[in-house]
Structures are given as C-alpha cells and as structure tokens.
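Below: one structure in structure tokens.
Note that one protein chain of the assembly has been removed; the remaining protein chains are unaltered in position.
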Amino acid sequence: MAGRWRDLGLAALGLLLLLLVPVFGAPPAIRDFIMFGMAYGLLAMSLNLLIGYTGLVSFGHAMFFAAGAYAFGLAMQSGKFSIPGAFVLAIGFTALMALIVGAICVRLNEIYFAFLTLAFQMLFYNIILGWVSFTGGDQGLMGGIPRPKFLGIDLADRTQLYIFCSVAFVVCIAILRQVVTSPFGYTLRMIRDNQERAAFLGINVIMVKLACFVISACIAGVGGILLTLFVSGAYPNFGFWTTSGEAIFMILLGGSNVFLGPLVGTVILRLLNDITVTYTSHTELVLGIVILVLVLGLRKGPLDLLAERWENRRQAKAQAVRDAADKDAQAGRDA
Amino acid sequence: MLKLENLKKSFGGVAATRDVTLDFADGSLSAIIGPNGAGKTTLFNLITGRFPPDTGRILLAGENIAGLSQRRIVRLGIGRAFQVASLFPTLTVSEALAAAAQAHQRRETVLRSPFPLAATTKQGDEIMELLGLTRVAGILSRNLSHGDQKLLDIGLALALDPKVLLLDEPTAGMGPEERWRMIETVQRLWRARRMTLIFIEHDMDIVFKVAQTVRVLSYGSVLAEGTPDEVRTNAKVIEAYLGKSAHGTAGQGATA
Amino acid sequence: MDLDALLRCVGTTSCVVTQLTSGMIIGMLLFLIASGVTLIFGVLNVINFAHGSLYMIGAYAAWTFYQLTGSYFVSALGAAVAVGMLGILFERVLMSKVYGSNVLMQLLVCYAVVLISDDLIKIIWGPVPLSMGMPPEFRLPPIRFMGGVIPPFYLFMILAAMAIGLLLWLVIVRTRFGSIVRAAAINGPMVSALGIRVNLYYAAVFGIGSALAGAAGALAAPVRSLTPGMGFSILIESFIVTVIGGMGSIVGAFVASIIIGLTRSFGSIGFPLFVDGVMFLIMALVLIFKPSGLFGREHR
Amino acid sequence: SKAQTGAIKIGVPTILSGRVAILGQTSVGGLKVVFDKFNAAGGINGRKIEMVVRDSKGAPQEAAKVTRDLINNDKCEIILDAEASSAAFAVQEVIREIGVLCIHSNSETSSLTADPKLHVPTAFRTARQGIHDAIGGGDYAAKIAKAKGLKKWATCSPDYAYGRSNTAEFMEYAKHFDGNIQVVEESWPKLFQPDYTEVVTKLLNAKADAMYSALWGGDLVAFIDQANLYGLFDKQASFMVNLGDYGVVDQVKQFPQGVYSGGRYNRTVPATKENEEWYQNYVKTQKHKPTNWSWENAVAAEFVVEALKKTDGDTNGKKMAEAIKGMTLRSQFGTKGTVTMRAEDNTLIDYIIGYGVSLSKEPYVADFQASAWEPIIELEKQWKKKQGYIS
Partner (left out) sequence: MSAGEILRVDDIDVFYGASQILFGVSFAVEKGQSLALLGRNGAGKSTTMKAIIGIAPARRGRVFVRGTPMQKFTPDRIAREGVGFVPEDRQIFPEHSVEDNLKIAIKPGVGGRIDWTLENIYDVFPILASMRGRMGGRLSGGEQQMLTIARTLMGNPDVVLLDEPSEGLAPIIVEKIGELIQRLRDMGTTLIVAEQNMHFCLDIASHVAVIDKGHIVYRGSIDELRANDDVKKRYLAV
C-alpha cells in the first residue's frame, strides 16, 4: 500500500520536474529532445511490458505506434474531431487492432511470436504504403495536423504542447506502473517465467497475454500520437520494423528488468543519435561501434546491472536467514 | 473421488497408456510405481488435462473431466507438483505463493489493487508454515536448494486448495535424510488437508511404508494393485520392477 | 488486382515457362542466403541479422576481384572464401561472446555489425551504386525453350545454387561432420565434453553460412547494383523463407525459396501491388497453422 | 533585425547514410561549391557562410527534429532542405511554424509547392518539379511515338509516390500529345528491389512497342543489367527519365542502343564554357561527378547568396523570402541563361529539361532537345486547375 503512494508521489514529482523545464526557460532544443524522447519512451516502455514482464518478444510493436499516429492524424485532418475526441478514437482504434492481431499472435511462443508480429507489422506497413488515397502512401500525412483549441488549450503553442505531452506521458507511465505492480503484473511475470506452470495454476494464459498485448499497444499508440503532434504529420516509417528494432535496442541499452530501464535506454539512444549526427557524417559507424562496446562490455543494460547487484545483496540476506534457521533446526535434531 | 476408466493414450506409434482403470478413494494416500517409461507421468498428464486421453473417462467426484482444459481441471480441484520442479525462477517464495493463490482471486481487484492482496498473503504464509518454507520466504525460486524447490512446487499446487493432489516423484534427486523429511511433510500435509493424495515414487522403502495402496504400472497398463504387502510379494512386480534383491528395500540395496 | 492477366499467362506455355524460370531465379538466390541463415540458426540458435551484410560484402568483394582478375569464376570463388573467413572472424570475435545470453543481445551485436559494414562499404567503395556488368562468357543471347526465354547466366545461377544446396544437404545429413554439427545444435556443451572441439564446429558452421551468403552476393553481382544497404531487403525475404521452411531446415529453405520465387514471379502478373503483402500473409499463415514451419522440427 | 556577427549558419538536413547516401553527398557538394566561392570573395559585411549538415537518415520525424535543432540549438538562420520527398513535407511543417527561409532542393513532388494548402511563405523550391518534367517528356515521347508508330506502351517505375505520380503524369501528357498512345501494362517494382526478373519477364510478356521508366540510381542500373539478359531493349523503344545521371550511365556496362533518356545534369547540356567550367570545378573540389541533386542545390545556394546581397546580410525569413520571390538569376542551368523563382508558387522555372538519345560513352547523350517552357507553363496551369489548386 505504501508502495502505491510512493509511486504516485514519484509520478507527481516527475511531472513537476518536466513542467519546470520550460518555466526555467530551457532552450527549445531541450524541450524538443524531451518531447521526442517521451514519444519514443512510451514506445519502449510499453514494449517492455511485453518483453521484460511477460516474455513476449514482439518485433512488431511499432505497428501500434503507427496506428495511434495515423488514426489521430487522420481524425484531426478530417476536421470532424476535437483533439480529445481524436485522442480517444485513436486509442480505441489501436486497441481494436491489437485485439485482433493479438488474438492470433499470442498463441505462439518465443521466436514464432516474434516473427508473426513482424509479419503483421509488415502487412500493416504495406497497407499504409498501398492505400495512398487514404494514408498518403510513402509521403505520409502531409500538410500538417490541425490543432484546434480545446478547453482553452492551444497545442499550436509549443509550451502548451510540451505540457500536454508531459501530462499524457506521466499518466501513461503511471498506468504502466500500476499494471506491473498489480496482481495482474505478477501474473505476467508468472507467464514469463513458466507459462506451463501458470496454466496449471488455473491462469488463462492466452487471455492474460492478450490483455497485456492490448494494454501495451494502447500505450504505444499514445506514443505515436505524441510524435504526430511533435512532427505535425504521420509517416509510414513510424510503423516500419526498424522502428520496432529501435525500441528493442532502447530496452536493451537501458535494461529490461527495471521499470524505468527502457526510458533510460531511450535517453541513451537518442543522445547517442543526436551526438553522432551532430559531430560526424559517419553516424552508422559510430553508433555501431558504441553499441558493440556497450553490449560486449556490459552484456546487460546498465540499470539491469545495478538491479542485479541489489538483488544479489537481498538474496544473500535472505539466504543468511535460511542458513541460521537451518542451523537451529539441525541443532534441534542433534539434541 | 478420482476414477479412471479405460484410459488410452499413444504418442505417434508409442502407446504410453494402454488401458488403465483405477479408483482412488476419497482422502486416500496412494502410490504409483513402475519401471522407467511405464507411463506414470503420462497418467498424471492425462488426469491434469495436459493432453486429452485418446479414449476413456476420468471421473472426479462422478463428473467426467476428460478432455477439459488444464485450467478447468485445476479449478475443479486437481493440483499437481512435477517430477522436475516447475517454478517461477524470478519470483521469491512468498511472491510465488501469493501469486499462485491469487490465480484464484476475483477478477475485479486484479488491476486496481497492488500486489499482493491481503488474502493471498495470508494463504501464502499458511502454506509456507505448513511446508517449512517460511525460512526461505525472501529467496528467489531459482536460488532455492533442490529440496526447497520441490517443496515450493508442492506449495504452488496447495495454493489452489486442491481436493486431489498429484505428486510426481516428490523425493527425486534427494538424499536419504531429505527424502524422509520430505515424506514426513507430505504425510503431515495429507492429514492436515484431508485430501486425496497420489504420488509416484521409485524409493521402495518410502512407498511400502507410507502408502495405503500401491498401483504398479508397466508398459502403460496396470500390472498390479493392492496393499504394500500384496504388491511387494507379487511375482510379476518383482520380475518387472523390483528385481531379484527386492524385499521391500530394493531401491536402496540395503540388506535388512 | 489483375487475375485475368494471371489466367491468361497460365494459359500460354511461353508465359508459364518464362515466369517459372523467373521464379526459380529469384528463389534460388534467396535459397543460398536463407540456407545460411537457417543453418546458423539451427546449429547456433542465433538469428543472424547480419547475414544481409555478408551478402553485400560478397557482392562487393566479387566486384573488386573481378576488376583485378577479370575472371568471373575466380572472383566468385574468391568472394565466397573471403566472406566465409570474415564470417569466422565475426563469429570468433563477436558472436561467440554472446552465445547463450539473451537473444536480443545477439540481435544488437548483429545490428551493430550491419551499421558498421554499411558505413565501411561507403568509405571503401563510395556511396555511388556500382555495377559489375555481365562477364563476357555469359553475354549470350537468351535461350528459347517452349516459347519461354531463359538467359544463360540465370541458368548457370540456378544450377550453381542447386548444386551448392545439394552439397550442403549431403554434408549435413550424411557426414560425421554433419552429425556432430546437428548434435552441437542441440547440446553443444555435451558435444564438447565428448572431446570434440565444438568451437571449431561453431566457427565452421558460421563460416559456411557466411560463405553461402558471399557466394550469393557473387552470383548476384553481375545483375544487381551494389549499394551500401543492399543486403537489407534480401535479408527480410530470407527470413520469410527461413520461417516458412522451418527454422533450421535446409530442405525447408529450399521449398520455401521456390514458393516465394513463384509467388513473386506469378504475383507480379496477377496481383502486382500485393506481392509483398502476400509473402507476409503466407508467412503469417504458416506461423498460425504450423509455427515450426513446413519442415521444421517441433520446438525443443 | 540587429546586425549579427560571426558566420551566417545555414542548416542542411539531408540523407548521409543508408542506400541513398549519395543524395546527401552530392547535394552538399553542390552547395559547397557556391558557398566556398562566396566565402572566398569575403562573404557579406564580413560574415561568411557556414553550413551545418545533419543526417536525418531519410526519416521524416528525424528530419523534423533535426531541422528544429538546427534552428533552435545550432542557431542556423536559414534552412536548405536537401531531403528526399516525404521528409521535405515534414521540414515544411517546421518552417511553417518557425518562419525562417527554407529552400527545398531535392523534393520533386509537385504538390509541395503547387498545393496552396501546403504553402508556406518562406519556403521555396529549386528542385525540378515533377509536372514540368512530365509535360516536356510527354511532348518529346509523343513526337517519337508518332514518327515510329509506338502505340502500345508499358511502364516500369518504382512503387512509391514519386514513381507513381511521375509515371502517371508522363503518360497523361504523352497521351495528350498523341491520342494513339495507350498503356497496356504497368509494373511497379518496390523501391530498392534487388531483383527485377519478374518485372522484366512481365514486360516481355506484354509485347509493348515502348516503355517508360522512372527508376533511378542503382535500381535503374540493376534493371538495365537484368533486362539486357532478356534482350528487352531490342524489342521495344525505351524512355528512361533518370538514365542521364552520371551515377547511372557510368555504371551500366552493357549499354542498350537507342534508348531515350531524360535530361539530368550533363556537362554538355548546355554545351557552354560556363557549364564545362562548373563541371570541372565540381569534380576537382568534390572528387566525384555532379548529379542532378548537385545542380539543384547549387541553384538553391545561388538564390541564398543573391538574396543576402539584396537584404544586405539580413537573414530574417520574411525579408529573405521577399527578396527571393520572383527573383531571376543568371545561371547556366537555365534555358535562356537564367532561372526564375516564380512568385506565385515559390517554385523554380526556366531550368533546362528535355530528352535525348542515350550513348554508351561521353557525352552520354545526343540530339538533346530542351523542352520549351511556354507550353509547359500553359499546361501546368490547366493541371493545377484540374487538381483544384487554382481556380
């Protein structure tokens, strides 16, 4: 229970920090960096609900990122919706899509699940590319996304947009936190660790996985919406497999066993990207070498390493408790 | 309580269960023995719905459960522990037990409230107490000693309050001393919960000492059944399973 | 969608012959690459995302050797050997460090290698697309057969790919080498404990798989433009083939390559806009109904 | 605004990695040649131009981010957008919001400047515009078709917005100028498709009299190499709009006879001293041959330089835009020795386009016929009406 309040407190603190950024007159580039990072951060964080918590390695998560982005962008461009309306519509659409795709995919395991999600993602990508009259094909949703005022909020203003994104982001992170610390979250861990055994405990593995798949897709969809607002457009490569790949790299660079690991990974990858882009035209070479050094040097995300240390220490304590108890018992038996 | 009628199951060409009819009385404690590959584990798999029997019926309190999903069968009250302990490596003992218990909880609370729910914590604590696992409550399942892993496996099954509990070689891979401690725990459990308990075992000392009735499987069929004494002296059983030196202690080769 | 055109095509032998061979051409090159992917996966349990890069390097190496020697056969052989050795290096220096760790870690290493090799290619050979041109020995008029048209080079390519595939299959299924490789695939440490230098076998398998990619690159070099990143699309297709055929199955890769080749060749007439979609659809259907692939073994 | 000191920073979002890294490389080359000259001459009011080039990897969202960073963080006062099409639209949105001067130098997609809904007052284009190319090409194709009796046409173009609209527009105007032309087969290989075998055999089966292709770069080289194996070019007349690029003609080893190529940058078109000098200078300083992108960017750079002279070094977006609007520049890339930034839609006109017969050796093109601009402008107007861009 205490954990719950602590989490909420931390979320509020996080939001406050984010909101302080413009107050203290941080340059727009920093705000841009944060907004971009929040969009990708939601993608990575939501994907980690699948990969880290449930053991479902999806190669197709970007399809929901794109689904949210396109649904939102199209709704706004149609001029029939307010921003909140389009927001809800986009999430609804993403959830529906995730329900259908998930119902088919979650029946498979491991590498097969990965490839099936990849296949669906590529199908979706091909539809975006092919349905030119509706989606604009490879040119994307061009011409800008209109942002009419709602409730006195004007998202055409960068500061207000920043605040809006921050709130949406923190709410999503809080939702994810709620999910992973709830009994449902522990059910996910059971499935990740040993789904056969979970089934023998009466858990409806398929349904739980599906629910998790849909929740995570919706959060990714919010990420897509934030990105759409940022670039004022939606593009097919939001849903290309390289975007999914990037999200996976973010998770790995940060760590998949710590709640905020993927977010750290997002920051690392975005920083790496921005720095290499700024200082060299050989971005690929530099990024490749940095990844190799990180992977072969650390073998794990930095946060995972820390978490492991911490866990080892806790385990050593727990084992000491056991050994003491066992010694007592032995003494009792000998006596 | 549990009745098996003419169960048959084959994998490809291999008939793992040829024709098994068995009856386990309510609240009984019985052992299943038989050579390696006799189909003992397969029988448990059939009962728990891991795969459906090709033909035959499985009656739980008179109701046929053959062909139902594992999940349904678990909910009807059959719990199971595995030959190789089947655990959740990254959960601690107390987490694992609470999580297992909550698999039974009402759904509405599942997303709203934080883990663990008070009721499941209580249930988990009871189980740890019963099995002597309280001392390892904070240890990750994967870091447990072998014996504690087997106990936790049983504990997970207990979290579902089963009416019938199936234990597949609960003492496998243990030394003599641990074996006896384990079997004492099992007996305590059986008395405390008044459930129907069936276990598979290769250690004849244990089988003949603990079980009320013994069923012998061989090549997928029932070779013999009866009290320990009846089985021990059964010529067919000696030939197929116990071997020449068998006088109830064959497994340990001890000369009594 | 133009199913009429497809029907019309199927009605004429010339069209059928031409499209069949065209399907085989696409398929066989794909097979060379996919067989490497599937071999490496089957034995090392590694999804080699860098396989497309090896193909690219093979093509560039063949181009350079061709400039130097002027002999296509020497350059093809040279490319296969060079890429094979590069593969061994890659395996020893990088991949062997992440065996047994998280699959995603392996992916990351491969991704890094893809990035690095793309950039290195650009630095060494420049960003301008290169073309090798048809070696003079193949500058022959196309062969006409039952009204269809078959370029001699493609005939050579199909036969070469099939021969390599057959050889590979025989080695894996019939020889002691193959037997050890298959055992190492399932339980490497145990093979090692029997006194076999299992690391050599791993490296050899990676080398063979890479050499196959290199050979494919060399076979493709005369007819495809060489650009940094050229391995990308072929990689995706070879994954599709690997999944459809069954991860780890060479026979499966062969059959699936032909399926994909034919889907492409006849699809370009019947449903030109949905060819890619159909390929992914086939993959999805196979995964749904037989996740282990047409010829894959059930999951261990 | 206040007089500034230090270099005038110009941000260049472009593609420097992946398959089309050559786009970024030769675009930057085109800019550099101009700015180096400008700086060597002392700049303006003592301020020199400094380019800040960033790799967006061709991803629109990255292009948007990079452009914003260039302006906000690196304090770039002008954006020269050397992105390919879809990223150009993303850059356009950033410019709409921030209002600095921007010249799109690579995106040929007509709607970027033609569609008034997309119009941004401070954004211009020096890239060729698809519709101009189509009208000129259609005219040329119709003439050949009439002379040789080419009635049945097939097309083979990459399956993305550029390939599709380019091809549709070309065929539309070919039909406009010669009513006998009909399209009997279309094939749409994917962008960067490695293997064109099925496309080639499909074209063979179509038995058309002529073919039009908008393939470009390495894709076009591979297509030609593969089509050669089947003798495709012996069986039909072929019009390939992007064949003229040095990057392509240099690479094709078995050059087909008698195919027609669209005008891309060529040192002999126009065959003037200035052009030859420009070419030599480019090759000397950049160590590679110029591409179509090179001249488009060179022109963009020239506009910036001229505009700076007019505003006396003031980089304010509005002022620069005012200066550039309708500006006519002396340029060897223009049909009349000049090119003009048309005021009504911020797009370049009067640059050289046209078709010729391809040759396998330098100068690679013979009988080049530059398209006349009067009919192009007339037909463009009609096209705009049809699209609903103007009334």
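Per-chain residue numbering starts at 1, and chain names A, B, C and D are given in the order in which the chains are listed.
The criterion applied here is as follows: a residue touches a chain if its C-beta (ideal position, glycine included) is under 8 Å from a C-beta of that chain, and two chains touch if they have at least 3 such contacts.
Just so we're clear, the structure is a prediction, and the values are computed from it rather than from any experiment.
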Inset, instruction - Give the residue, chosen from C:L104, C:I196 or C:L281, that touches the chain omitted from the document. - result: C:I196
Inset, instruction - Would you mind spotting which of B:G34, B:P53, B:P116 or B:G155 touches the chain that isn't drawn? - result: B:G34
Inset, instruction - Using the touch definition up top, pick the residue from B:A172, B:V186 or B:V231 that touches the left-out chain. - result: B:A172
Legend entry - Selected from B:K3, B:R75 or B:H202 as touching the chain missing from the view: B:H202
Inset, instruction - List the residues of subunit C that touch the chain left out of this view. - result: 176, 179-180, 182-183, 186-187, 189-199, 297, 300
Legend entry - Contact footprint on subunit B, counting only the chain that is left out: 14, 34-37, 145-147, 169, 172-178, 202, 204, 240-246, 250-254
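In the analysis below, only the chains that are shown with their structure count from here on.
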Legend entry - Rounded Å distance, subunit A centre to subunit C centre (Cα mean): 33
Legend entry - Intercentroid distance (Cα basis), subunit D paired with subunit A, Å: 39
Inset, instruction - Please list all residues of subunit A that touch 2 or more other chains. - result: 283-284
Legend entry - Where subunit B touches two or more other chains at once, by residue number: none
Inset, instruction - Check the chains against each other and report every pair that touches. - result: A-B, A-C, A-D, C-D
Legend entry - Residue numbers on subunit C that touch subunit A, as the complex places them: 47, 94, 97-98, 101-105, 107-109, 111-116, 118-120, 123, 236, 239, 243, 247, 273-274, 276-277, 280-281, 283-284, 287-288, 291-292, 299
Inset, instruction - Over in the complex, which subunit A residues touch subunit D? Could you list them? - result: 27-29, 32, 36, 129, 132, 136-140, 142-144, 156, 158, 227, 230-233, 235-238, 274, 277-278, 281, 283-284
Inset, instruction - Spell out the residues on subunit C that touch subunit D in their complex, using ranges where they run on. - result: 9, 14-15, 18-19, 22-23, 25-26, 29, 118-119, 122, 126-134, 139, 141-142, 149, 151, 153-154, 220, 222-230, 232-234, 264-265, 267-269, 272-273, 276
